[in-house]
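Missing here: one protein chain of the complex. Every other protein chain is in place.
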Amino acid sequence: MIFRVFEKEELKKLVELLIAHNRVVGPVEAGKDSSGIPIYAFGEIFEFKDLRLNYTTTKLSAKKYFLPFKEELATFRMDTMNWQKEINYNVKSPLILFGLHPCDINALNKLDKVLIHSDYPMPYYLAKRKNTFIVGVNCEPQPSCFCRSMGTDTAMHGFDLFITDLGNRYFAEIHTDTAYNFLKHIKTTEPCEDDHVRYMKIVSERNKKFVTYVDTTDLMKILDMEFQSEVWKHWGDRCLACGTCSSVCPTCYCYGVEESVDIDLKRARKLKMLYSCNLIDFAEVAGGHNFRPERSTRLKYRYYHKHRGFVEAFEESLCVGCGRCGEACLAEIRVPDVINSVRSNGVRV
Amino acid sequence: MDGEVRTYLGVPLYRPKVAFFEFTSCEGCQLQILNNEVNLLDFFSLIEVVNFREVMTERSDDYEIAFVEGSITTDNEIKRLKRIRRQAKMLIAFGSCACFGGVNQLKNRFRDLDYVKREVYGEHPVESKKVRAIDEIVDVDLRIYGCPVRKEEVEKIVLHIALGKSLTVPKYPVCVECKANENICLFDLGEPCLGPITRAGCNAWCPTNRAGCWGCRGPAEDVNMEEMLRIMKGHGFSEETIMDRLECFGGFSPVKIPEESIR
Amino acid sequence: MRKTLNVNVKHLTRVEGHGNIRIKIRNGRLIEARWEVVETPRFFEVILKGKKWDNAPWITGRICGICSTGHTLASIRAVENAFGIVPDENTKRFRLLLKHMETLQSHTLHLCFLVLPDFMNAGSVFPLINSHRDVVIRAARIKKLANDLCDLIGGRSIHPPRLVVGGFTKLPDRRELQPFLQQLEQIEEDLMVFVELFRGFEIPDFVRETEFVSLKGEGEYPFIGGDLISSDGVHMKEQDYKKMTNEYVVEHSTSKWCRLSRESFAVGALARLNNNFEFLHPVAKDIARSFGLIPVTHNPFMNNIAQLVECVHVVRDSIRLLNEILDSEWKEQRQKVEPRSGVGVGAVEVPRGILYHCYEFDDKGRIVMADCVIPTGQNHANIQHDLEALAEEYATRGKCDSEIEVLASMLVRAYDPCISCSVH
Partner (left out) sequence: MISQLKLIDITKSSMAEKRVGDLSRFEYSYKAEIMSVYRLTEKETLYRIQIIDPEERRRFSFTPGQFVMLELPGIDEAPFSISSSPSIRGEIELCIRRVGNLTNFLARVKRGTIVGIRGPFGKGFPMEEMHGQNILLVAGGLGLAPLRSPIFYVIENRSRFEEVNIVYGTKSPDQLLFTYQYEMWQKDDINLNIIVEKPDKKWKGPVGLITDSLREILSGRDKEFYQNTYAIVCGPPVMFKFVCNMLNEFHIPMQKMFVSLERRMHCGMGKCCRCNVGSTYTCLKGPVFDYWTVMNLKEAI
């Protein structure tokens, strides 16, 4: 791996150069909540001052750039009994995603597993993933973060460049030649011993700031054991079945497909919409039979898919511990609480 | 264009004779149809409008589908509605007034209807009964929710009738669409919102405009009312604010609101 | 000369709401000419009792689907006046722009979809889709522009959710607004086609002197708030609207009627124009003059032309407003609302005339009393008297039943009545 350091002012130069020629998105301030605390979101960066690299967590994840909430999979030009299918992977231009936290980079890595490195890769995702240049940035752990428990507090791959704020300057990990070439345009130097020391100090200080932990040992087995447990009913009674958790989650990718005909009957469209397993009709089939009619079974299924099924298939869980779902949930159903309750239910018996 | 039968994938389209009727309402839902400027001509080529008092003088009672807007407040309206039901193969309750009584049913809060009348008309006699939704009088085949209805939804339903596709409305709540529109949750902004319990389909019309949902489309399927009330109270909204929203359009009246949670 | 006449129109078409026309002439004498409003009331004034202030605009907007924006604005103004809130410049500009677009939208709907068929001997706009496609498409284009801008500013053209007491929940950003400037500039071409089209129509020649009531312009054509004036010289403050309207209950109508200096008065485009001609945009003024529309015009059918003139005026004024907005720095803001006890009145010129909302609040901001006086309600008496005069005049001129039925229907339609609204 190649490392570089650069002065703080250089960052502005870099970002402005990137903005001048490319579509750049990153953390921006979308507004303030009722107590005046900024609310962050990923959005288009038009000027360097839009970018908020010291953001906490965005409400919605960056998955929208790879898995849009709504995406047209195909259009059909209709003829009498025939039709022509037109496919567009919906990549208009390459994208620079500036300022992704390690958890979100890991989330993309997890999505890669199921959407690229499995049977039937998803070209729509792949096309966007490949046309995105990712700059990671170190983060300040928040009370709701439990990424350390999920092993996703650092990102090993899945980005082009990763920058860490050393206080006086930026420390850069360069992963791709594109990143290397970009950095040629600003003043950088080889890191010196002092930079290494600073870097390690920052890392160890950061580690101390994690306050939320969840024990995932043997979680797969425990989930199986506690499949009939009453705790699910408890959480089901709280759940609003509004799908917010999946909507904000960086790794939830379930979807539904809907076909429509234009009102002039000349074209038909196939539309993909992200769906949530907590929604009432997620597992409903023709004739109205619903395999998961209760909120509790649907909520349980979400945990089951993330912490058991995905582990079975890919040897890691489908949760990066970003804490978004718990923060967005109006009923305050939080992953660590749910997992701990399932665990302690086992202990109690 | 008239006469010739159009097809889709070789299957002939059904071009129904359609009538629009309005009862006690603001006629905004009918207006939504006219507001569909871009697709207006295509829309009207899919159906044969035989009765639409708001825009046309010709009228005929030979129709198959009746769009019925508004709620029912007089005996005369009941008679007219029953006549429509007898004629129509398919009766569509069009908009929240027709589906649940709409804002009009707020009148029903007052037990003494004479008081209500006196307040406005003094001793002048005016007929006005308890406000009722269409399905309290006759059977309804389909409901198009919303105050007002969404033109895209109306268009889709008409197209589906023509094609013979299933007519469905979302069963999930508004929050789904709200999140897809990347909105900041109103609760974060300190505003009340009924999004988590209201039926989607409006594309989170109000939250997307940063205004909390008032539940005009009625309850989603599988509503967790107890939790919703707990959340509202937890965010510091008074019972009055919660009730104002829940009772505004009448959609939530059949959903049991736990007595102790509201106190 | 015909001596006996019978006109009976049940549920007049191409108007909003339900109304009947009955005319009976025996031996050349008018026995009866009646404008009956049979709409069922919804009792909004009672519904509001006990509700918190924030319900008022949301609920009363639903009085009318066509001018819901106007109702919402009047309601907001009433609440703001009661609580002593003064909207800032930005809010005012956006509200007026929204108001203009509602005017454009509503007038276009009325002129092109409801009135035009009368002049083209059609029962509705549907046959015109084939016979006069270009006209219909232009009308749709104007309406679309107006609705799109309403959608952008109000969040929805019907029952706008962004409009709240204290300002807006959200304002459009520059990138969203910018394209409308050009579109507004281009739409005048479509409007001019209508102006020329209407020039070719024969506007019925019928005059009955009446009193015209509207807001008083202060340096500009009036739309939101201000003093009240009449062409008979009455001048009053907004909060004294009751003395301007004098509502009373009548036998054959579920809507109340109004009077001022005479047995009836008129509100609407023609009233506004008669009272505020000087404030029209010069281009609009010229068009008005070219139709012989100068104050005080007493032919009610000319209300259609006045609407046409107002369309041109609001488009020109919207361009000015939009330029002003784009030149200013606007921030999304909403004033804090602090309820207090008191009474507030909001008077707004909506497409069909002057609209009043008035609420009284207790100290918690709950509504103790609500009153809404709707333009069409103020026009009913005038429509009635016009009908009588029209029936008599045309009967003596020897018109037959069907001709008078058409003329009577056209007369009522010329007022662009919003009947369900007037009953509310």
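Every chain is named by a letter (A, B and C) in the order it is written, and numbering of its residues begins at 1.
Basically, a residue touches a chain if its C-beta (ideal position, glycine included) is under 8 Å from a C-beta of that chain, and two chains touch if they have at least 3 such contacts.
Since this is a predicted model, take the numbers as computed values, not measurements.
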Could you run through the displayed chains and say which ones the absent chain touches? A, B
Identified contact with the non-displayed chain, of A:41, A:78, A:137 or A:299: A:78
Out of B:9, B:90, B:142 or B:169, which is the one that touches the chain we can't see? B:9
Had the left-out chain been drawn, it would touch chain B at residues 8-11, 163-166
Residue list for chain A contacting the dropped chain reads 17-18, 20-22, 76, 78, 81-83, 85, 87, 89, 91, 93-94, 96, 114-123, 126-127, 130-131, 133, 178, 182, 185, 224, 227, 253-257, 259-261, 268-270, 275, 277, 282-287, 291-292, 297, 301, 304-305, 308-310, 312
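Going forward, only the chains that are shown with their structure count from here on.
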Draw the chains as dots and join the ones that touch; what shape do you get: line, ring, star, complete or other? line
Farthest chain from chain A, going by the mean of C-alpha atoms per chain? C
Whole-Å distance, chain B centre to chain C centre, using C-alpha means? 26
Which whole number of Å gives the spacing of the CA centres of chain A and chain B? 37
The distance between the C-alpha centres of chain A and chain C, rounded to whole Å, is 51
If I count partner chains per residue in chain B, which residues reach a count of at least 2? none
Could you list which residues of chain C touch at least two other chains? none
Looking at the complex, which residues from chain A come into contact with chain B? 30-31, 33-34, 39, 41, 59-60, 64, 69-70, 78, 80-81, 83, 237-244, 247-248, 260-261, 263-265, 273-274, 276, 279-281, 295, 328, 330-331
Which part of chain B faces chain A closely enough to touch in the complex? 6-10, 13, 39, 42-43, 46, 155-156, 159, 163, 171-173, 175-176, 179-180, 182, 184-185, 187-190, 195-197, 220-222, 224, 226-228, 231
So, in the complex, the side of chain B touching chain C is made of residues 1, 22-32, 34-35, 37-38, 40-41, 44, 49, 52-59, 73-74, 77, 102-104, 106-107, 109-110, 116-117, 119-122, 124, 126-128, 147-148, 205-206, 208-211, 214, 240-241, 244, 248
